[in-house]
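Left out: one protein chain. Kept in place: all the others.
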Amino acid sequence: MTNENHFRFSTTLEVRWRDVDALGHVNNAVYLTYLEQARVHYLRELGLVTGGPDDIGMILAEVTCTYHSPLEMAEQVTTWIRVAELRNSSFIFEYRMEGEDGRLAATARSVQVCYDYETGHSVPIPARWRETVTAYEPALGGGE
Amino acid sequence: MTNENHFRFSTTLEVRWRDVDALGHVNNAVYLTYLEQARVHYLRELGLVTGGPDDIGMILAEVTCTYHSPLEMAEQVTTWIRVAELRNSSFIFEYRMEGEDGRLAATARSVQVCYDYETGHSVPIPARWRETVTAYEPALGGGE
Amino acid sequence: MTNENHFRFSTTLEVRWRDVDALGHVNNAVYLTYLEQARVHYLRELGLVTGGPDDIGMILAEVTCTYHSPLEMAEQVTTWIRVAELRNSSFIFEYRMEGEDGRLAATARSVQVCYDYETGHSVPIPARWRETVTAYEPALGGGE
Partner (left out) sequence: MTNENHFRFSTTLEVRWRDVDALGHVNNAVYLTYLEQARVHYLRELGLVTGGPDDIGMILAEVTCTYHSPLEMAEQVTTWIRVAELRNSSFIFEYRMEGEDGRLAATARSVQVCYDYETGHSVPIPARWRETVTAYEPALGGGE
C-alpha cells in the first residue's frame, strides 16, 4: 500500500528551464512550488477540494525543506506526500522528493491550519477530512 | 547597533504583482526568494562576495519559514537577517520579515554549508569569513 | 515633461537573484513581469486603479518584447511606460527598459482591452480613463 517510507501518494513533474537558477540547479524556492503541487494533487486525490487551494480553508503555517541533492534541468521529479499527523485544528504533511534516478533530492515537512475565512479564526479539522485522511493513511491507523 | 531582535542588517523590496497567487497574497514559495535576496545583500554588505551566490562556495542545506501574516500586493517588505551561529563548516542565518506597517510577516532560519566545488566536499568556514562575521554580529561576541 | 522618447513615467526595480536563469542573465519571461510592474505603477499613478489589476476591467491581449541587451543580477532596472494610442475599446502601452547605466535593455508594446467581467464582453474605454490619460500624455494631444 505504501513505499518503505509510508507514502501512498506521489506526483511527478518536469523541471522547467525557468526553475533553474544561475548556479545551474533548481532554485531553492522552487522546491516549495513542487511541494505545493504535491499538496494540490493529494487534496484533489482524496476529494477534499474541488478546485484549487482557495476552497479548502487551509493556511500554510510553516514549512521546512532539507535539501539533499540538486535537481537538474529537464529532470522528472517525483514528490511523495502524506499526512503524518492530525491535530485538533492543524495537521502535518511530510514529503520526500526524488530525482529521476530515484535519488533523494529533498525531504520536507509543513504545518497547515484549518481556517474559517468568514470569521477569521482557525477551526477544528472538519470531521469529513479527518475520516477521509485517516482511512487513506495507514500510518494514521486507517489504511484499507 | 541592532534592533531588539539583535538584527543589524535588513533589506527592503517591493511585492510584485507576480509574487501574489490566486489567494491574493504573496505565495509561500516567494518568501524564500525574499530570504534569498536578504542573503545576497548581507553577503555583499560584508564584502564576502563580489558577484552573486555562485562565487561564495556556499550550499543551502535547510530552510524553515514560519508564516505569521500575509503580505499584500505592492507592500514594501523588510527582511532582517543575521548570522546566528557559526559552526565548523556550516552556519545559521536567522530572519525576520516585516510588512510595510512593521507587523511580523514571517520568521525563518536557514543552514548553509561551505563547499569546495572543485573537490566536491564541504570545507571549514574560511578564517576571513569567520572574522568578518564575528566582528559584524554583536551577538556572536564581536560587534563594534 | 517627457524624455526624448516621449515618456513621462517610469518605475525602477532591482533584479532579483531568482530572476536570473542558468545563462546568468534575467530570463526572457521575467521581462514581462517588469512590464507588468510598470503597468501597475502607471495605472496607480494616474489614479485609474486603487488596488491591483483586478479592479481595472482590463485584459492583456498582446505583448511584444524586443530584447536589446541582457540584464544582470542586482541591476536597478528602469522601465519607462506611456499610453501611445487610445482606440475605442483598447489602448496601447509602449515601454522602454533601461539598465542601471542607462543602456537600452528592451523595448516593448502591449495591447489592452477594456472588459466588463459581468457581461463577459469588451467595452469602450471609460470616459474618465480617456480624459485622464489624454491629459497626462502630451503625445496624445493633452499634456500640462
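Note that the chains are named A, B and C in the order they appear, and that numbering of residues resets to 1 at the start of each chain.
The rule is simple: a contact is a pair of C-beta atoms (placed from the backbone, for glycine too) under 8 Å apart; a residue touches a chain by one contact, two chains touch by 3 or more.
In this text, all values refer to a predicted model and were calculated from it rather than measured experimentally.
Colleague: Of the residues listed, A:74, A:104 or A:123, which one is in contact with the missing chain?
Modeller: A:74
Colleague: Considering the whole complex, which of C:30, C:43, C:81 or C:114 touches the chain not shown?
Modeller: C:30
Colleague: Pick out which of A:13, A:61, A:92 or A:135 touches the chain that's been left out of the picture.
Modeller: A:13
Colleague: When the complex is taken as a whole, what residues of chain C touch the one chain not shown?
Modeller: 22-23, 27-30, 32-33, 36, 52-54, 59-67
Colleague: Could you list which residues of chain B touch the chain missing from the display?
Modeller: 17-18, 20-22, 24, 27, 29, 73
Colleague: Contacts of chain A with the missing chain: which residues?
Modeller: 13-14, 16-18, 20, 33, 36-37, 40, 44, 51-53, 73-74
Just so we're on the same page, only the chains that are shown with their structure count from here on.
Colleague: Taking each chain's centre as the mean of its CA atoms, how far is chain B from chain C in angstrom?
Modeller: 31
Colleague: When the C-alpha atoms of chain A and chain C are each averaged to a single point, how far apart are the two points in Å?
Modeller: About 37 Å separates the centre of chain A from that of chain C.
Colleague: With chain centres taken as the means of their Cα atoms, state the distance from chain A to chain B in Å.
Modeller: 25
Colleague: Enumerate the residues of chain A that touch no fewer than two other chains.
Modeller: 22, 27, 29 - these are the residues of chain A that touch more than one other chain.
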